[in-house]
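Before any comments, here is the structure.
For this view, one protein chain was removed and the others were kept in their places.
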Amino acid sequence: MSKRINNALKCIPVYLWLIIFTVVPLLMVFFYAIFEVQDDGSIRFTLEYLNDAVTNGQYLDAMLRSLEYALISTIVCLVLGYPLAYILANMEERKRNFISVLFLLPMWMNFLIRTYALSSLINEQGIITRFLQWMGLINGSITGTEAAIVIGMVYNFLPFMILPVYTSMLKIDNRIVEAAKDLGADSATVFKKIVLPLTVPGIISGITMVFVPCITTFVIPQLLNNKVWTIGSLIEFQINGNASSTGGVNNTAAAISFILMIIVFICMSIFSKFDSDGAENGGLM
Amino acid sequence: MIKFLKRFYLGFVLLFLYAPILVMILFSFNKGDTRANFTGLSFQWYTKMFENSTLMEALINTLVVALCASVISTILGTYIAFVISKMSPANKSVSMKLLNIPMLNAEIVTGVSLMFFFVFISVSLGFTTLLIAHIIFDVPYVVLSVLPRIRQSNKSIYEAALDLGATPAMAFRKIILPEIMPGIFSGALLAFTMSFDDFIISYYTSGPGFVTLSVYINTMTKRAIPLTINALSTFIFVIVFVLLLITNLKGKKSTEK
Partner (left out) sequence: MRKSLSILSRIMTLAVTVVILLSCTPTPAKAAKKELYIFNCGDYIAETTVEKFEKAYPEYDVIYEVFDTNEAMYQKLVSSNIPYDVLIPSDYMIERLIKENRLKEIDMSQLENYKYIGEAYKNTNYDPDNKYSVPYMWGTLGILYNKEKVTETVDSWSILWDEKYSGQILMLDSMRDSMAVALKKLGYDLNTTNQAEIDAAAKALVEQKPLVAEYGVDILKDKMIQGSYSFTVAYSGDALYMQNQNAELNGGESVLEYVIPKEGSNFWIDAMCIPTTSKNTEGAMKFIDFMCSTEIAYDNVEYIEYSTPHTEALNELGEDYINNNIYNPSAEILANCDPFAYLEPDTQAAYNKAWESVRLASKDGGSSYTKWIIIGVIAVAVVVAVVVFILRKNKLNKLKYD
């Protein structure tokens, strides 16, 4: 009995931490989305900001645009990253350890600088642009097009797709694969029936780790194609473009962030549905 | 043939990831002062980098925050992982969901929400707020890498140690800790890397008087980013890369033996 109480007591600081530093800040977003601090310090309830965030056609466009870029980038990351993780997982151990670290290494170089350097490769004078022009595939520059944003996102977030998929592939018990082969399965069947289902959790966490940052990044569009704002740029403008004496608190930004948060959570729960399904299949194997 | 294709593909993706970095490194040796054209070889940006006290301060700030945040979040995260591993399934699922929020939520929302939070409790933005923010988004990474290790760890050895007269603290230190150490290490490293590379959350939670490297670089994207930044990035990159090569070569030798 006392052990149970002891355990319960140990839970308290953990919950306290989670509530104070995770739940409360998110509630603050909701708070500022519906309450406005007046000049005299009093607080006024209002739904106008939330209403504006939902009904403003331009905000909606920006949201959809961000979702579009994120969706395309995630698909590209998956298509590029999955085979790569597969190749990597089938290499000899020492080699693959080294190469998997190579995918982490760029993170040690500041991401603004990396994106800046990328833009110098794909702008109108960049080597890649000139090469593609020479091939006759494009005219003009890559920066300033929507492809540039996708390239930037893939460039920055590809490792986040490769690593979870790679880890989930390493976890696959080789004996299962061998058993399947012994039972006469060809490699396509092995892949379809074993590798793919068992890597679903990796794919899901990869998708999550790519999709969400893609929706909200404002630096990548700013450096690679700054023609049209994404939802991240909009929030950033609301907070830092407005010189107000409220110390950075901005109701419109709060309202948009709140809507964004809800969308992200909906996406999350959709993904996790797929995930638990996959995990179940994996478990049945 | 297939092997060649695999190699080619791997090489292609690595080239895609490293080409911009190579360009960046190249321009850190530029004699001229633009990113537009390379006029000749020079080391001037490296000497200027060390002379630039603001830049050096930003670098130290970044390292200090990343180090403090990763150490604190490693301790905190390991503790949380232990508590969670002992929770009832219902409790466990709730706390895991809460814990994952800062990792899964949009960075900009996390940053903005923390800023609102600090403003609401009227703490002025600075080192403390930045550190807290970093700890908050680092903790989930630590917990997620420690938790599987705890699950895998062998409880019976721990109990055997207790039976043989070890105090719980001693049994913990001698049995459990070595078993989960790799998890703690990778968690700490991940936390350090995330802190070091973070821009968006730092951007919203750092204040005047304490600027990290990415926030400092962002103040300069409005004007030209000086090539000293290229030099600094190259410097960090080369150190990490050389270290990696050395350990890899050493590993090779020891496996050959």
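To keep things simple, chains are lettered A and B as they appear, and every chain counts its residues starting from 1.
We take it that a contact is a pair of C-beta atoms (placed from the backbone, for glycine too) under 8 Å apart; a residue touches a chain by one contact, two chains touch by 3 or more.
As the structure is a computational prediction, the values presented were derived from the model and not from experiment.
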For this session: Give the residue, chosen from B:11, B:168 or B:182, that touches the chain omitted from the document.
Result: B:182
Seminar exercise, completed: Among listed residues B:10, B:96, B:132 or B:225, the absent chain is touched only by B:225
Seminar exercise, completed: Residues of chain B touching the missing chain are 32, 34-37, 39, 48, 51-54, 56, 59-60, 63-64, 66-67, 119, 124-126, 182, 185-186, 188-189, 192, 196, 207-209, 211, 216, 218-226, 239-240, 243-244, 247-248, 251
Seminar exercise, completed: Those residues of chain A that touch the unshown chain are 58-59, 61-62, 64-65, 67-68, 71, 93-94, 97-98, 100-101, 119-120, 123-125, 140-141, 143-144, 170, 222-223, 225-229, 233-234, 237, 240-245, 247-248, 266, 269-270, 273-274, 276-277, 280
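Keep this in mind: only the chains that are shown with their structure count from here on.
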Problem set entry | Computed distance of Cα centres, chain B from chain A, in Å | 17
Exercise. Once bound in the complex, which stretches of chain A touch chain B?
Worked result: 7, 10-11, 13-15, 17-19, 21-26, 28-29, 31-32, 80, 83-84, 87-88, 94, 98-99, 101-118, 120-121, 125, 128, 155, 158-159, 208, 212-213, 215-219, 222-223, 232, 235-236, 239, 247-249, 253-254, 257, 260-261, 264-265, 268
For this session: Sort out for me which residues of chain B touch chain A in the complex.
Result: 6, 9-10, 13-14, 16-21, 23-24, 27, 35-36, 76, 79-80, 83-84, 86-87, 91, 95, 98-99, 101-102, 104-110, 112-117, 119-120, 132, 136, 139, 193, 196-197, 199-200, 204, 213-214, 217-218, 221, 225, 229-230, 233, 236-237, 240-241, 244, 248, 251-252, 255
